[in-house]
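Let's turn to chain A:
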Amino acid sequence: MVRVLIWGSLQSATDGQAKVEVEAKNFKQVIDALGKDYPGLTEQLAQGVSLAIDGVIYKESWFTPVRPDSEVVLMPLMAGG
Partner candidate 1 sequence: MRYTAPSTTAEAVNLLASNPDGARILAGGTDLLVQLRAGIIAPELLIDIKHINGLRDIVAEDGGLRIGAAVSGAELGEHEAARALWPGVVEAAELIGSTQVQGRCTIVGNLCNASPAADSVPAMVAAGAIARVIGPNGSRDCAVGEIPVAPGRNSLAPGEFITSILLPARVEHASDAYLRFIPRTEMDIAVCSAGVSLKLDKSGICVAARVALGAVAPTVLLVEEAADALIGTTLDEAALADLANACAQASAPIDDKRGTVEFRTEVVGVLAKRAALIAKARALGETS
Partner candidate 2 sequence: MSLDEFQKRDFKVVGQRVERPDGIDKVTGRAMYGADAYATGMLVGKMLRSPHAHAIIKSIDTSAAEALAGVKAVVTAADFAPLEAGDAHNVLDACIARKKALYDGHAVAAVAATSEKIAKAAVKLIEVEYEILPHVTEIEDALKLDAPIVQEGFRNKKIPADMSDNASNYYQFGHGDVDAGFERADLVIERKFRTAATHQGYIEPHACLASMGPDGKGDLWCCTQGQYYVRALCAQIMAMPESQLRVTASEIGGGFGGKTTIFIEPIALKLSQKSGRPVKIVMSREEVFKASGPTVSSVTDVKIGMTKDGRITAGDAYLRYQGGAFPNITCYLGAQSAFAAYDLEAVRTVGINVLTNRPKQAAYRAPGAPMAIYAVESVVDEMCQELGLDPLEVRLLNAAKKGTKSSYGPTFDDIGLVATLEAAKAHPHYCAPLGPNQGRGLSCGFWFNFGGNTSVSLNINFDGTVGVTEGNPDIGGSRASISMMAAEELGIPYDKVRTIVTDTNSLGHNDVTDGSRVTFAVGLATIKAARAAIREMCNRCAKLWDIDEDAVVWKDGFAKPAGPNAGDYEPMSLAEIAAKSPNTGGPIAGHFEVNADGAGVSFGVHLCDIEVDPETGFTKVLRYTVFQDAGKAVHPDYVEGQMQGGAAQGIGWALNEEYIYGADGRLQNAGFLDYRVPVASDLPKIDTVILEIPNPGHPYGVRGVGETPIVPPLAAVSNAMAQAIGTRMFELPMSPPKVLKAIKAARG
Partner candidate 3 sequence: MSKIHVTTTINNDPAEFLCEAEDTLLDVLRDTLRLSGAKEGCGSGDCGACSVTLDGRLVCACLVLAAEVEGAKIDTIEGMSDGENLHILQKKFLEHAALQCGICTPGILVASKALLKKNPDPTESEVRLWLAGNLCRCTGYDKIINAVMDAAAEMRGLE
């Protein structure tokens, strides 16, 4: 299981939990599992999200591996100027 940190305003969709556990080995599996386990997250997931995996922000790379001890943080989709 991988622990994923959920940002504050999304925690209403995770029963108030800041951290949720999902079964996943890569970026895509994290996103898929989050959507499946917590349907309240789907609106945000559809808008786009980034994942910070061990401190590095990934925008779309589905097959970036995630280890059970990885620090995984859900973030809104990052774009800039």
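Keep in mind that, in the parts below, a contact is a pair of C-beta atoms (placed from the backbone, for glycine too) under 8 Å apart; a residue touches a chain by one contact, two chains touch by 3 or more; residues count from 1.
How these were chosen: all candidates are chains of the complex that A comes from, given by their letters.
Remember, predicted model here, so these are calculated numbers, not experimental data.
Colleague: Given that every candidate in 1, 2 or 3 is part of this complex, which one actually touches chain A?
Modeller: 2
Colleague: Write out the stretch or stretches of chain A touching candidate 2 in their complex.
Modeller: Chain A reaches candidate 2 through residues 5, 7-10, 12, 18, 43, 52, 54-61, 64, 71, 73-81.
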